[in-house]
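The other protein chains are all here in position, but one chain of the complex has been omitted.
Going in written order, the chains are labelled A and B, and every chain counts its residues from 1.
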Amino acid sequence: MEQLDIKTHGEGFINLTPTINSWLAQNEITNGVLHITALHTSCSLTINENADPKVLEDLSSYMKALVPEEGFKSISGNGSSFNYKHSDEGPDDMPAHIRTALTCSNLSLSINSGRLLLGTWQAVYLWEHRSRRQFRKINLHAIGEM
Amino acid sequence: MEQLDIKTHGEGFINLTPTINSWLAQNEITNGVLHITALHTSCSLTINENADPKVLEDLSSYMKALVPEEGFKSISGNGSSFNYKHSDEGPDDMPAHIRTALTCSNLSLSINSGRLLLGTWQAVYLWEHRSRRQFRKINLHAIGEM
Partner (left out) sequence: MEQLDIKTHGEGFINLTPTINSWLAQNEITNGVLHITALHTSCSLTINENADPKVLEDLSSYMKALVPEEGFKSISGNGSSFNYKHSDEGPDDMPAHIRTALTCSNLSLSINSGRLLLGTWQAVYLWEHRSRRQFRKINLHAIGEM
């Protein structure tokens, strides 16, 4: 078990797959399951496409529209609108908590021949939801096979 | 492996972290991974902030606006609106299933020195999505280290 220190650069995605594969190689872990957890409440772990970078741009735009900084309206169309009560840590903080709740903090992936087992187009991303750079801790915990 | 019985009090959050840490202590489980699963389709497990209670209030308000009881409109802005077909179990039931699908039923967290390994501001919550109190079963399953 070890914690990676990852520096983020504002809202957006950091591909963790090469870092994780290097960690597996350094620790000579070849088979089992790797549990990956973001130890924060305003960033996520997500698996998504690693080919066309426009996929990540669209994901960002969508999330900003779904969980806007300026408050939100009910999608029932009844006109109710809401402002965030938790605003002490800046206008980007509460949206970041909600974006975290709507995605994942925790992945459990197979390790096969010393590498994360992923589909052809998959990569594991740290999704920073805060607007400024942060230092993030990602916990890696490998469990061996039956 | 054991199932916790948790009584909820309508829509909202119950901090499971102290209960889980007590369970680990009682069972003398000091290191490994704990798999936590909500055995229901209308409540979730979520990791979020345990400091300012307004974070949880905002999460509740947001989720009620995103998955309203009275039906929903497409966020394309094309004007399409929808009512829930599944309504036999009350107006809060289908929204609760959707809120569950948009969050998580399942977490796998490291156990370190007899406690859940969490970030400074993280706690594990049972998020009840139904409007009345319920009895919920949460499955705990510990797996040892490599």
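Here, a contact is a pair of C-beta atoms (placed from the backbone, for glycine too) under 8 Å apart; a residue touches a chain by one contact, two chains touch by 3 or more.
Not measured: the values here are computed from a predicted model.
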item	value
Sole contact to the chain not displayed, among A:L24, A:L39, A:L102 or A:L140	A:L102
Residues in subunit A touching the chain absent from view	32-33, 46-49, 52, 54-55, 57-59, 61-62, 64-73, 75, 81, 102-104, 107-110, 112, 117-122, 143-146
For subunit B, the residues touching the chain missing from this view	1, 29, 32, 35, 37-41, 65-67, 72-78, 80, 82, 84-86, 88, 94, 97-98, 100-102, 104-106, 108, 137, 139, 141-144
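In this section, only the chains that are shown with their structure count from here on.
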item	value
Averaged-CA centre spacing for the pair subunit B and subunit A, given as whole angstrom	18
